[in-house]
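Let me give you the structure first, and then I'll get to my questions.
Of the protein chains in this complex, all but one are displayed in their positions.
And now, chain A:
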């Protein structure tokens, strides 16, 4: 008796049909998802507009910021707002991939030069109408002097100033007292204070230029601006090999040679530099306006922001970063983006008066609040440093533009800074290399 011929549970023909159907179904799901993502941006109605903000301060900042955002009650027909924190780690990729795929935010903060990059790619909704509307409600005039202009590009305002970041001179009052010197007012004073601190085994030019630490490069540009120089001319072209810049960089090289700069600074991260402040190894140096709060403990209260130095050219100046909030063309409704920002700017003051660790405020009214004025260092930064500070675009202009993205945290600037702090180059040589590299990068931007 022949054994029965077992039939397969699924024939080849049946399997092919099943596989084909599954493939079509999968494709349908995928295209469905794609359709939902691409059309969502223009659906309007009650769909929340996405507000992405960076963790500008401590955990309290995020909690408070989210509360401010979600408390927003839009007028009839306008969209509410949803809140999302974007971590600093890989934030460039996060924004770029989201914006490229039209899944990004309608409103966001981000890197200081991010708006200018997206503006060049046609992804930014200009803030001109919004700023015009603020002229009637007092918000426009509330901005600190010169701030709004830093956001102006050829076609309009790419963003709105938000959280100011400055590079200011800090010193440890206790260590300067021990060294028997007064806080510096000029470059010569700075040299003398450094020499006195060196006698005590303390570095007078505290800085950092390691992985992810850009303060070192910011400080070098600050020295140039302080001497009346900078990186770009009025035509937005790199013009770095100038007498004032060479003089500034030579001064830094001199500090390196004299041993005022910790030779390990070349590789210091932000944490390393802070540990040196805490260990009383840094007696003076440049950092953000929030250094004392970040250091905390017993050393934090010893730290004070000094006055801006007067350079040999008789000028004063420093580099600052008007971080900003931008609106994107990918929004459920542009009017909703603008209405939300009007609400946000009117209600964001607690972020600067509740010890959230954020930088400095862009609005005069916030700087006048008691909560803000409790921090003497922050007040000094706003009153003495903000008025003399300039952007990456200095000395040619103060308005930011796409080209500044070639110097903001780029490998070219890292290499320049590390070579200067390493002390084995000449000022002219290093500036020439930087200028050539930046010119090439700007050309590549098209």
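Note that a residue touches a chain if its C-beta (ideal position, glycine included) is under 8 Å from a C-beta of that chain, and two chains touch if they have at least 3 such contacts; residues count from 1.
Everything below uses one rule, namely that contacts and distances are computed from a predicted model.
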item	value
Undepicted complex member, UniProt protein name, chosen from "ATP synthase subunit b", "Transporter", "Heterotetrameric sarcosine oxidase delta subunit" or "Monovalent cation/H+ antiporter subunit D"	"Transporter"
Given A:69, A:117 or A:337, the one touching the chain that is not displayed	A:117
Touching the absent chain when the full complex is considered, from A:184, A:210 or A:306	A:210
Given A:242, A:288, A:389 or A:405, the one touching the chain that is not displayed	A:405
Touch residues of chain A, complete complex, unshown partner	8, 12, 15-16, 19, 22-23, 90, 92-93, 96-97, 99-100, 117-118, 121, 123, 209-212, 262-269, 271-272, 275-276, 279, 281, 405-406, 409-412, 414-415, 418-419, 422, 441, 444-446
